[in-house]
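Every protein chain but one is kept in place in this view of the complex.
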Amino acid sequence: MGSNDSKEAAREIVVPGELLAISSKRAGPGTYSEGGKIYAAQLGIKSVRPDSISVVPLSGQYMPIRGDLVVGKIIGVGSSNWLVDINSPYPSPLHVNEVPWRVEFGETRKFMSVGDIVLLKIVGVDEIKRVSVSMQDHGLRKLTGGMVVELSPSKVPRVIGKNGSMIQTLKTMTGCRIYVGQNGRIWIDGELDNMVLAVKAIEMIEDEAHNLGLTEKITRFLEQNKVAGV
Amino acid sequence: MAKDVVADLKRDYITRLLAKGMRSDGRQFDEMRPLKVETNYVGSAQGSALVHLGDTTVVVGVKLILGEPFPDTPNTGVLTTNAELIPMASETFESGPPDQTSIEVARVVDRGIREGHAVDLEKLCLEPGKRVWIMFVDVHVLDYDGNLFDAANIGANAAFKTAMVPNKAAGLGEDTPLPVKHQPISITVVKIDGKLLVDPTHDEERVADARLTVATLETGNLCAMQKGLEGAFTLDEVFKVVETSLRIGAEIRSRL
Partner (left out) sequence: MGGAPTDLKLIDERGLRLDGRRPDEMRPLKIEAGVLNKADGSAFVEWGMNKVMAAVYGPRECHPRHLQNTERALVQCHYNMASFSVEDRKRPGPDRRSHEISKIISEALTHVVFTEYFPRTSIDVYIEVLQANAGTRCAGLTAASVALADAGVPMRDLVASVAAGKVANTIVLDLGKEEDNFGQADIPVGYVPRTDEVVLLQMDGDLTREEFEKGLHMAVGACKKVYEVQRDALKRRYSARAEGQGEGA
C-alpha cells in the first residue's frame, strides 16, 4: 500500500462519501460499497488496482494487523503478563509465554517494568479487536536507550519507502540504528547529532509524505547535513 | 494516557541535547517561539486576542458587566480571571470543573495583570460603593504545547489594548477605550538539569525540575512572580531569570 512517487502524476484526494467507481471490483481498504458502487470512507488518496479500488488514508489511528512489527511501551505489570501500549485504541497484553526468557509467576517485574520500550510482533487480533503480541521472534526485544519518534501511522510506508529504500537511506546516512513500527513509532539510537538529524529527516517525511520527489529531497537534506565520520 | 508515553523517553533525549547546548526544536536557551497575536478576534467580547505561541494557541476574551464593587474596595472596578483548559487542546486535559493546573494558570495570569495595574480599576468605578464595571478576563486554550502563563498574559495585554468599555449599551454615553495603565508582561523559564530555558514546550515542562514565571513592567519593576514544580532554584538562577524576563518582556511589549 506504499506510494510510488516515481509513477503517480496527479494524486486524487478524495473525501468520505465520494463516489470512486461504479464497478464490480473489490472495495479495498478505506472504501465501502453500496448498490454496486464504491465510495471513499476516509480522507485520502484514491488508489486503483486491477482488481480493487482503495483509499490510502492521509491520517488515522493505528489499527493492529497480524504480522505487524510495533514499538510498544509497557504501561502495566501483572503476575503473568505485561500490558503494552501499542499506540492504538487497544492496549495489548504480553504474556510470559511470549517472551524469550523463562519468567516465574510473579517475577515479571524483574524482567520489564512500566516505561520500558519494546519491539514486538502482533500475533493475533480477534473479532472484537483484542490484540495479542509476542517478543518471541528473531530480532524482537526490549529496547534500551535511544529515543522514540511518533508520527501518523499512515505515514509509515513513506518512512520505509519502496522496497525499504527510504529507511535504508536514513540508516546509512545517519549511522543510527532505526526500528520502524507499523504503529507510527520509530526507535532511533546512535550518536546524538546523528539522532537529531534522523529525527529532523523523519519530521520532514511526515510533513511532506504525500508530495512527489520526497526521496530525492531527503537524500539531499541528509547529504547537506551529514555529520562527519558517518 | 497513550500519548503521555513518549515524553518519558524524550527526557533522556532532551537532557542529552541540553548538555550540548541544544533544544529539541533548535531554539536557543533564551529564545521564545514564534509569536502571532490577532486582536479583536471575538466580536462578542469587549476586547479579545488570539495568540499563537509556537504550537500553543489561546483565545483571551475581556467582557465588562455592570455590578457592585467588593465591600473592601468600594472605589474600584472588579477584575476576575478564569482559564479553561479544555480537552480539545490536549489529551492531558480532562473535562470537568477547573483542576489545580487551570486554577494556577488563572491566578498567576491574574496576579500579573492585577499587581501590574494593567487596567486602572479606579477608572472603572461609576458610583463608589454602588456601581462599578466588573471585568472578566477569560482564557480559553485551544491547542496546548506548553507555557500557558505567557501565552495568556500576552493575550490579556493585547486584548486590553484594543478593548472598549461598553458605555453605550449601558446608557452611559459613548464607548470609551479600556483605561490601560501598564503592560505587565510575564516570561516563564524552566530549569532542566541546571539549564534555564525560556518559553518551554509541553515536553520541556514535563521533564522540568522547576519553573519560574516573572512579570515585569515597562518601568523596569517587577510586579508578580510564581515558582512552580517540585525542584528548586539557586539565588543566582532567580536573578538570572528576572534579568531575562525584563529583557524579553521589553521585546514582547514593543511588539504589542
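Each chain gets a letter, A and B, in the order it is written, and its residues are counted from 1.
Methods note: contacts are C-beta pairs under 8 Å (C-beta built on N, C-alpha and C of every residue); 3 or more make two chains touch, one makes a residue touch a chain.
This is a predicted model, so every value here is computed, not measured.
**Q** If the hidden chain were put back, which of B:19, B:88 or B:232 would touch it?
**A** Residue touching the chain left out of view: B:88.
**Q** Specify the residue from the set B:144, B:160 or B:233 that touches the hidden chain.
**A** B:144
**Q** Among A:47, A:154 or A:194, which residue is in contact with the omitted chain in the full complex?
**A** Of these options, the touching residue for the absent chain is A:154.
**Q** For chain B, which residues touch the unseen chain?
**A** 1-2, 41-45, 48, 55, 57, 59, 61-63, 65, 82, 84, 86-91, 95, 97-98, 136, 138, 140, 142-145
**Q** Can you list, in ascending order, the chain A residues touching the missing chain?
**A** So the residues of chain A touching the unseen chain are 11, 13, 15-18, 30, 32, 39, 41-44, 57-61, 63, 89-91, 128-129, 154, 207-208, 210-212.
In the analysis below, only the chains that are shown with their structure count from here on.
**Q** Please give the residue numbers of chain A that touch chain B in the complex, ascending.
**A** 73, 75, 85, 87, 91, 115, 117, 145, 147-148, 150, 185, 192-193, 195-196, 199
**Q** Touching residues of chain B toward chain A in the complex: what are they?
**A** Contact set of chain B toward chain A: 1-3, 5-6, 8-10, 12-13, 16-17, 20, 22, 24.
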